[in-house]
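Left out: one protein chain. Kept in place: all the others.
Entry: chain A
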Amino acid sequence: MVANSPLSRTKDGGVMSLLIVDHVTKTYTSSHWFRAKRKEEEAALSGVSFVVEPGMCMGILGESGAGKSTLGRIVLGLLPPDSGRISFNGVDLYRATRRERKRLRRDLQVVFQDSYSAVNPRMSVLQIIGEPLRNFERLSAQEERRVVAGLLETVGLVTDDMHKHPQQMSGGQLQRVNIARAIALKPKLIVLDEPVSSLDMIVQKQILYHLKELKEKYGLSYLFISHDLLAVNVLSDRVAIMDKGKLELMLKES
């Protein structure tokens, strides 16, 4: 599988890829002081390789437990892989200096499946969307409001929603808030970990359509993780199927 991975073909193409995932392996070990590490645990990811080009959406399709979220966490820089390399924008994610990482952080964002758990229940929409802005940009309170209002509009919500709290919103609306937070810093890549799976069909469609629009508008790249073939099809330029920690096969869309 490693030998005929698509990487070997795409790597030496002229364009610099935005994200290169190169032979990534990860096994969860339950290390403990008084217990020896078990060796025979099954790998969550074994030898996964693929690339994502700027402006492209890579779909990862797979059953529950296939290792999709694990891959997402590794790509986001949250979980060091056991072996292999993740290169984002030409920088090795897990060997970058603190400064490089801080810079990369801006360009790498996420939208999780469960919109309610992804936001602090004690914050208002303004505070939620304003958080990345506050961390990276020095805006006055007024400017921040204006930017947040603009972002809300971009994702199909209204300005007044910024004073609401998560409990006052529907799952679909809140997922739009999550998307607004993800695009607030104009990132290069967004990891979408089953962003529409917990929503009903109509809302799913609307949000996928919106994501597609945003991708074209800002030239965003997506890593779209899902177990829903239809959803993946709407958005993805390329689809890989993941099974038991391995990328099985690549489907290229025309």
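Keep this in mind: a contact is a pair of C-beta atoms (placed from the backbone, for glycine too) under 8 Å apart; a residue touches a chain by one contact, two chains touch by 3 or more; residues count from 1.
In this text, contacts and distances are computed from a predicted model.
Hidden from the displayed complex is a chain whose UniProt protein name, among "ABC transporter permease subunit", "NADP oxidoreductase", "Contains LUD domain (LutC)" or "Nitrogen-fixing NifU domain protein", is "ABC transporter permease subunit". The chain that is not drawn here is touched, among residues A:G47, A:G67, A:P132 or A:P195, by A:P132.
Touching the missing chain, out of A:D82, A:E100, A:D114 or A:D228, is residue A:D114. Checked against the hidden chain, the listed residues A:H23, A:R85, A:R145 or A:H165 yield one contact partner: A:H165.
On the side of chain A, touch with the chain left out of the figure occurs at residues 33, 76, 78, 102, 105-106, 108-110, 112, 114, 117-122, 131-132, 135-136, 165, 178, 181, 185.
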